[in-house]
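All protein chains but one are shown at their positions in the complex.
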Amino acid sequence: MHKPCRRIWVTLLVFCSITVFAQPKPRARDLGIPFDGNPGTWNAITDVKGVEVGHTTLISGEGKLKVGEGPVRTGVTAILPRGKNSRDAVFAGWFSLNGNGEMTGAHWVEDSGFLNGPVMTTNTHSVGVVHDAVIQWKVKRGEPDMESYWWSLPVVAETWDGVLNDINGFHVKADDAIHALESAASGPVAEGNVGGGTGMICNEFKGGIGTASRVLSKKEGGYTIGVLVQCNYGDRNQLRIAGIPVGREIPASKIWDDDTGSIIVVVATDAPLIPTQLKRLARRVSLGLGRDGSYSGNGSGDLFIAFSTANPEAISSKGVRHLTMLPNDDLSPLFLATVQATEEAVINSMIAAETMTGINGKTVIALPHDKLQEVLRKYNRLTK
Amino acid sequence: MHKPCRRIWVTLLVFCSITVFAQPKPRARDLGIPFDGNPGTWNAITDVKGVEVGHTTLISGEGKLKVGEGPVRTGVTAILPRGKNSRDAVFAGWFSLNGNGEMTGAHWVEDSGFLNGPVMTTNTHSVGVVHDAVIQWKVKRGEPDMESYWWSLPVVAETWDGVLNDINGFHVKADDAIHALESAASGPVAEGNVGGGTGMICNEFKGGIGTASRVLSKKEGGYTIGVLVQCNYGDRNQLRIAGIPVGREIPASKIWDDDTGSIIVVVATDAPLIPTQLKRLARRVSLGLGRDGSYSGNGSGDLFIAFSTANPEAISSKGVRHLTMLPNDDLSPLFLATVQATEEAVINSMIAAETMTGINGKTVIALPHDKLQEVLRKYNRLTK
Amino acid sequence: MHKPCRRIWVTLLVFCSITVFAQPKPRARDLGIPFDGNPGTWNAITDVKGVEVGHTTLISGEGKLKVGEGPVRTGVTAILPRGKNSRDAVFAGWFSLNGNGEMTGAHWVEDSGFLNGPVMTTNTHSVGVVHDAVIQWKVKRGEPDMESYWWSLPVVAETWDGVLNDINGFHVKADDAIHALESAASGPVAEGNVGGGTGMICNEFKGGIGTASRVLSKKEGGYTIGVLVQCNYGDRNQLRIAGIPVGREIPASKIWDDDTGSIIVVVATDAPLIPTQLKRLARRVSLGLGRDGSYSGNGSGDLFIAFSTANPEAISSKGVRHLTMLPNDDLSPLFLATVQATEEAVINSMIAAETMTGINGKTVIALPHDKLQEVLRKYNRLTK
Partner (left out) sequence: MHKPCRRIWVTLLVFCSITVFAQPKPRARDLGIPFDGNPGTWNAITDVKGVEVGHTTLISGEGKLKVGEGPVRTGVTAILPRGKNSRDAVFAGWFSLNGNGEMTGAHWVEDSGFLNGPVMTTNTHSVGVVHDAVIQWKVKRGEPDMESYWWSLPVVAETWDGVLNDINGFHVKADDAIHALESAASGPVAEGNVGGGTGMICNEFKGGIGTASRVLSKKEGGYTIGVLVQCNYGDRNQLRIAGIPVGREIPASKIWDDDTGSIIVVVATDAPLIPTQLKRLARRVSLGLGRDGSYSGNGSGDLFIAFSTANPEAISSKGVRHLTMLPNDDLSPLFLATVQATEEAVINSMIAAETMTGINGKTVIALPHDKLQEVLRKYNRLTK
C-alpha cells in the first residue's frame, strides 16, 4: 500500500521532501549553455531581497494507478514576496498568454494593483485545497488582510501532473500548503522535481521548478529581476536552447501531440514599478518563452504574475501614500532582463529535473546533459 | 453546541435547507414595483430551457462566534447551464466590473469561449472546497472534460457573509457542493436566504439569491434572458427601486460605510451568441446595477458571467463545428433585457430575503415590504 | 450656397461658435431636477483645477444635403488636462463599455498610464483630420512629447452626427481643431449644441456637450471629480431622469429603433490616483449611464477616459519619480462622485441643447423643460 508521505514530512523530510538548500547539481550555465545578462548571487528569484520560496514535495508509491492511493508525484510551492513573516502587500500585475489554466486571485490583483499574500503553485486538481489552506494560514496568524478587509483572495496557480501523479486522488492536503509557506526561505532555490513542480513535464522531458535572475548595471539602476517557473509546457520538436532546436536531435518518447501542459511564471523585482508597469513586465515573459521555442498550444495554461518589493506599506490605508516609480523610459532593461531570466529559468528547470517514473510505470526522462552538450557543441553554441 | 447541520441535510432537508420549490412569498412585482419588459414563466434564470439551479443552505447555531463551531449562515448554489445530466459545454463570456472577488475558471472561459461545467456560488472562504468538490463530482461521473482534456477548471464565485456567518469556520464541505449540484432542477428558483446567498446582505438589508427573466418579442427573435444574482453589495443610501432612492427613506441600522460587499451575476440565454457577444452581454449587467443605484465600491467584487445554451456540441473536437450566430445588429434587445432582468433580480433577492440573526446576535433586517410600498406610493411609482 | 463658416470664426465668432462663457440658460438642477452630491463652483469639469475646455462650433447651411457643401452641424471640443500652456502629462486610464466608436491613442494610455496631450472630441468622420491637427499643433510649438519621444499618439474620440450634419463632407479642418485648443479656458463650460457636440442627439432629443462636477467632503479628502460628456446615445423609451422614465411620457418623433449613437465621457480629478485606479474610475461611468437608463446598444460607441491632475512631472524621465497615491480604501467616494457627475452631465447636455434643424430639413427637438418638469412633478421628483 502506497500512502503519500505527507504525514511524515516533518520528521522524514529528507525522504519525501527535497529541501530548500542548494543542490550540488549543475545548472544550465554550469553545462556551458550561453545566456545573456548578469545573474544575481543565487541566479534565483530569491536574489530579489525579501523573496522567500518554500516547497512541499510529495513522492510515494509506485506502479499501477489506484485513484486515491497513488502513485503520488506532486507538491506545493510557495513564493512569498516579502517573506513569510511580513503581512505587507506588494504592487503586482499579471498576464495570461493562454488561459487554459488557473491563477486564482487574479481579478483583484488586476484591479487593486496589489498581491496581498503568497503566490502558491500546485497541481491542477489541488487548487482548491491550497486556496483554503492559505486562508486558514492567515486566519491562524490572526491576520486580517493588510487592506483592512476581512477576506482573503489567495493567488493559487497550477499545472497538470496527471501523467505521473494520481491527480484525481487529491493527495495535497492543507498542511502541505502550510508547510510550504512555513518552510519558505531566502537563498538558493531547489529546482526540478520539487514542490508544485514535482510531477511536471517540460518540452516532453522531465520539468518542474526552475529559477534565474538578472542584475542590471549601475547605470541602468542596479535593480534585480528574479523569475521562478513551474514548467510543464511544450513540444520537444520546438524546444530551443541557446536558440538551437535541440529537442529534435535528442531522442525521447513522445508524450503529447502538441504544446500541451502549462507554465506558471512568477517575476519579482526590487525596481519601484507601479501595477501598470508590472503588468507589462509580466507580458514580457512571453518573449522569453518564445526564445525557448514555445508556441503556447491550445492546451497550455500560460499565466504570469509580476510583483515589486519596492514601496513597502503602499497598501496601507492610513492616508495618502508616498511612492516611488521608475520612469517608463527606464523600463527597457527590466523588460530585457525578464526575457533573459525567463529563458534561463525554463532551461534550469529541465537541467535540474531527474528522470521520474510515476503512475502505471510511466517514465519521463530527464534532458540528458551530455547529449545536450553534444548537440550545442555541434552548433558552436557551448561556452565550455 | 451548535454543529452545522450539513450531515443531516438529506434526512432533515426541511429544517436546514430551503428547498428549490417556489415559495408562496411575494416577489418584487407582486408588491406593485414596476419593471419593464416581459418576464418568462417563472421570471427566473430557469426560463432559459435546460438551465437548472440547486441550493444547499446551511443554517445552524446561535449566539457568540466560536470559529469552527458557528453560528453558520451560509451555503452553496449551483447553476448548471444544460442541467446536471449533460456533459456538454456552453459558449460563455465574463466581465469584472470590480475585481474585489473571486471567480475561478475565468481565464479559460475568456480564451476558450466555453463554460464547461456548472457555475458555483458560495462564501469567500469556501471557494477552495467547492472548487475541489466540482472536480470530484466530475471524476466520480467518470467524466473527462468534454474538451477531451483531462483536467477541470471549475467556475466558482463568491461573496462575503462574515457579518452573519462564521466564515473562518469553513463550514461548507465538499458534500454540500455536490448536494447543490445533485439537487439542481428547472422550474421556480428559491430566492433570498438560500444557497450561496444564505448569509448575504444587499444594500444594508438582508439579501441573497435573486432571479428574473425576460422574453423578447417574436419580432426580436423570441429569445429568453435569465439572470441570477448572489447579492451582497451596496449602500442603503444609494439603493434605488423603480428609480426612487428608497433606501434613505427606510430606516435600518448602518452596516458599512460604503458600497462594500459584492455581487455575482449569472446571465443565461438561448439566443445563439458567440463568446465575443456573451462578453458584451455580461458587461451590460453593470447598467442594470446602475439602475439600482450601485456605484461598485472599492470593496465590492462585482463579477458577471453570461452563457448561451444554443449551439450544443460546439465544444466537440470531432471536426469543424457548425454554429449559428445572431447578427450584432440584433443584440440590442438582448442587452436591454439583460439590464432589465438584472435590475429586477437584485430587488427580488431583497424582497425574498428574511430578517436574519447571525454571529454575536447581529441582526440584518429584511427590506420591509409595506414601508417600501409606502415610499414608492409617495412617488407615484407603485402599480397597485 | 452654404459654405461652412470655419474661415470666419475668428472675426465672427459670435455667429458660428458658441463661446466658452457661461450661458444664462438654466441647467438641469436649475429646473429642480434632484441630483445627489455636492457640485463644484461651475458644476463643470473645469472645477478640477487646471483643466481647460475649448470648442469650435461649425453651423452653416440649410436644406438639402449636398455632400461637401452642407448643411454643416458639427465641431470640435478640446479638453486639456493641465491647460493649453502645459506640456506635462497626466496619469490616465480608459474603458470601453461598447467599442462601436473610436478613441485613438488608447493603447498607449493603457500601457504607459499617461495621457500626454489633450482629449479631442469631434464627429466620426473627422477623427483623422483632428488627429493630424493635434500633431501639427505640437510640432508648431516645437514640442517633442514630454516623454522625450519624438512621436505623438493623440487621443481623439468621436460620436456620429450624420442625422443633422453632412458628415461625409469632411467640414472639420485642421484649423478648427487648433482653434478649439487655442481657445480653451477654465471657468464655465458651454453646453449643448457646441463643439464636438454640435450635431449630436441624446435619447432621441437634441444632445451634445454636458458637464458636471462633485466635491468630496473634507473627511473624504476634499477632492474634485469633473465629468464632460459628448452625448449622442440612447433610446427615448429608456431615458430616466431622477430615476423616472420620463422619455416615454414626452412625445417626440422616433429617430432610431434602439440605443444607437454613442457617448464619449471624460473624467477629471485632482485626487492622486495612479493609472490602475483611474481605469476603475473610468469604468464607473457605466453606472452613471445606467442611472440615466442607458443599455449601451450595439450601435453605441461608449468610450470613457479618466485622468488625474495630481503628480505633476510624473512622466519626466529624469530619475525615479516621487508620487502620491490615494489608498484603494479611500476610492469609494470618488467612484460615487463619478457616477453622480456622469448622471448629471448627460442630463445637462440635453437641458442645454436647443432644437436644431439640419440636413434635408430634419429637426431634432430639445427636451422640453416645462414638459419634463411636469412629468417629474407628477412623480414628486421635482425639488421646486
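All chains are identified by letter, namely A, B and C, in their written order; residue positions are counted from 1 within each chain.
Convention: a residue touches a chain if its C-beta (ideal position, glycine included) is under 8 Å from a C-beta of that chain, and two chains touch if they have at least 3 such contacts.
Computed from a prediction, not measured in an experiment: that's the story for all the values here.
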Hey, which of A:I33, A:V215, A:L228 or A:A242 is the one touching the hidden chain?
A:A242
For the chain not shown, which residue from C:E110, C:E249 or C:E374 touches it across the whole complex?
C:E110
Among B:V139, B:A185, B:A252 or B:M325, which residue is in contact with the omitted chain in the full complex?
B:M325
Decide which residue listed in A:P39, A:G297 or A:G358 touches the omitted chain of the complex.
A:G297
Considering the whole complex, not just the chains shown, which residues of chain C touch the missing one?
67, 96, 98-112, 124-133, 135-136, 139, 149-153, 160, 162, 167-168, 170, 299, 301, 303
In the whole complex, what residues of chain A lie against the chain that is missing from view?
36, 97-98, 238, 240, 242-245, 257-259, 280, 283-284, 286-291, 293-299, 328-333, 335-336, 338-339, 378-381
Touching residues of chain B against the unshown chain: what are they?
111-114, 147-148, 272, 274-277, 280, 314-330
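The rule is short, and it goes like this: only the chains that are shown with their structure count from here on.
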Greatest separation from chain C - chain, by CA centre
A
Between chain A and chain C, the Cα-mean centres are separated in Å by 46
Can you give the whole-Å distance between the Cα centres of chain A and chain B?
35
Name the residues of chain A that each touch 2 or more other chains.
111-112
